[in-house]
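Down below is the structure, laid out as structure tokens.
Removed: one protein chain of the complex. Kept in place: all other protein chains.
Each chain gets a letter, A and B, in the order it is written, and its residues are counted from 1.
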Amino acid sequence: MHLNPARSLRPAHAAARHTSSCLLAPLRAPLFLAPLLFLSACDGILDPRGPIGNADGLIMLNSLEIMLAIVIPTLVAALIFAWWFRASNTRARYLPHFDYSGRLEVIVWAIPILVILFLGGVIWIGSHDLDPSKPITSRNQPINVQVVALDWKWLFIYPDQGIATVNQLVVPADTPIHFSLTSASVMNVFFVPQLGSMIYAMNGMVSQLWLQADRQGDYFGESAQFSGDGFSGMHFTMHAVTSADFNTWVNGVRQGRGPTLDWTGYLDLAKQSQNVQPYVYRTVDLSLFRAISTQSLPPGPGPKTGRSGEQAHPRPEG
Amino acid sequence: MSVSQALPGTHRRDMDAYRLRHGHGGGHGGHDFPTGHGEGGPAPRHVVVAYGFWIFILSDIIMFSTFFAAHAVLATATAGGPSGTVMFNPANVAWETTALLLSSFTCGLSAVATRARSLVWTEIGLLITGVLGVAFLVLECREFASFVARGASPEASAFLSSFFAVVGCHGLHVTAGLLWLGTMMAQVFVKGFRPDILRRLLCFNLFWHALDIIWVALFTIVYLIGLGR
Partner (left out) sequence: MLGKLTWQAIPFDQPIPLVAGGVVFLILVAVVIWIIVKGHLPYLWNEWITSVDHKRIGVMYMLLSLVMLLRGFIDGLMMRSQQALAFRAPGYLPPEHYDQIFSAHGTIMIFFGAMPMVIGLMNFVVPLQLGVRDVAFPTLNSTSFWLTATGALLVNVSLVVGEFARTGWLPYPPLSEATYTPGVGVDYYVWALQISGVGTLLTGVNFVTTILKMRAPGMSYLRMPVFCWTALASNLLIVAAFPVLTATLAMLALDRYLGFHFFTDTAGGNQMMFVNLIWAWGHPEVYILVLPAFGVFSEVIPTFSGKPLFGYRSMVAATLFICIVSFTVWLHHFFTMGAGGDVNGVFGIATSIIAVGTGVKIYNWMFTMYGGRIRYTTPMLWSVGFIVTFVIGGMTGVMLAVPPADFELHNSLFLVAHFHNVIIGGVVFGGFAGLTYWFPKAFGFRLHEGWGKASFWFTFIGFYATFVPLYVAGLLGMTRRLQEYDVASWQPWVLAAGVGVLVTLVGAVCQVTQLVVSILHRDELRDETGDPWDGRSLEWSTASPPPAFNYAVLPNVQGEEPYWEIKRRAIETQQLAAEPDYKPIELPRNSPTGFITAFFATITGFALIWQIWWMVVVGLVAAYLVFVVFAWRDVTEYEIPASEVAAIDRARRTARQQWLDTHARVGEQV
């Protein structure tokens, strides 16, 4: 796998953070895991680009290390026993009555218990520290995004900016993003692997998620809960840009020729469609998210007869 | 009610539920003394059958527990529609309970008659049990019909779905029990008190009493707590 040489230079402003570039990641994990990380082509969960992803990934590697500390000696011992005590090995002692040892019992119960105690601490602390609804503190003001999972596309509403997008998420880098999520129909899961945790999106309910992209970049996003025939097309790109670029983009959308999203437009959008190309709405009815999540607007319709409908792509106005 | 004096010898084993007498251990070469650890060889047939049926009843209770758990979750999900407080008629529920508990009593009486090998009184006991069971079902069906007529049908809300399902599940079990009851009455009448028919009567008794226990739980969780909400 080929490494981008530019990545070996760490940006100065990132020095204080827990960023792991592909080159540095091996230093934080046992050396023998390094090949795995290089093989990974530096993508996905093992190449996190935000504080949540870093923390999740760190805990994952730590638990792996804790487990490997037991598993590797166990496997080695198992293979040694299996090999040494084969019938053709006349040098091995045959102990046909060795079927109990109090000392060994204590050890074989104690080792897993001790590991689990330790891991239990990691679990308890991690579950609280990294609960998806726990806000990220930052010197920058968080951006709010309301997410609606539809069949089979993602609607992102920016309530503070008054715009909305489909299958495209633009956010400022180095800024906490506060997601409020719901679904128009079936269960979905919002997931951006390089930024961290995923969360369910369900109709009639609102779930909360905080993520942050430390650096600019394009990050792959998907749904991680099978939702029907159009599920595979339900991915999007999260563009993390500078604050200035973000503001420029927002203004561009507001003044652009994109359609408006009102309740009628939403009902149209909620009909089943697949592989929807990203586009933007220049204004959005701000009561929409609440209406969807409290079912003032009904859940999306299902298929007419068991086959999914064709693409819905509203034409821009003006 | 007369108790028959001469009990045929072949029934002795079935009546010796606690195996206080020696001799008929295991069945196929078992020891004579039960140790409580199953070391006496396979248990006698009626013990095995009753035990297995108990395990089945436990599994049925778990199934009901699932419906109860769902009801606990959905009891307040009335979707703007009626709740238990406005719908439930305590008098009706009291009559249903009376009918079912009485039927358990008469079922027990029929079991006493069976022990005494009285065909007539066994059949009478079972018949009254059945009539009371039918009365219970009639009251329940009328309750359901009155709810539906008022628009409180199971399609109206999750609470109503759960109510109809849990009470209906119990009602279905009562219906199946009545079918079984009728079959047992016919069997006993035609074939008499054979060991296998005695085992089945024992299982039927267990089933009918278990339905009663479930009803007590149901009545408490669904009706009493629902009325108090």
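Here is the rule we use: a contact is a pair of C-beta atoms (placed from the backbone, for glycine too) under 8 Å apart; a residue touches a chain by one contact, two chains touch by 3 or more.
As the structure is a computational prediction, the values presented were derived from the model and not from experiment.
What shown chains come into contact with the chain that's not displayed?
A, B
Among A:148, A:164, A:186 or A:269, choose the residue that contacts the chain missing from this document, as touch is defined above.
Spelled out, the listed residue whose C-beta touches the missing chain is A:186.
Take the complete complex as the reference. Which residues in chain B touch the chain that isn't displayed?
26, 28-31, 35, 37-43, 47-49, 51-52, 55-56, 58-60, 62-64, 66-67, 69-70, 73-74, 77-79, 154-162, 164-165, 169, 179, 183, 187, 191, 196, 200
Need a quick check: the contact residues on chain A for the chain that isn't drawn.
36, 39-41, 43-46, 53, 55-57, 59-60, 63-64, 67-68, 70-71, 74-75, 77-79, 81-82, 85-87, 92-101, 104-105, 108-109, 111-113, 116, 119-120, 122-124, 126-134, 151, 185-187, 189, 191, 193-194, 196-200, 202-204, 207-208, 220, 222-233, 235, 295, 298-299, 301-303, 305-308
To be clear about the criterion, only the chains that are shown with their structure count from here on.
Please compute the C-alpha centroid of chain A, do the same for chain B, then give the distance between them in whole Å.
Centre-to-centre distance between chain A and chain B: 51 Å.
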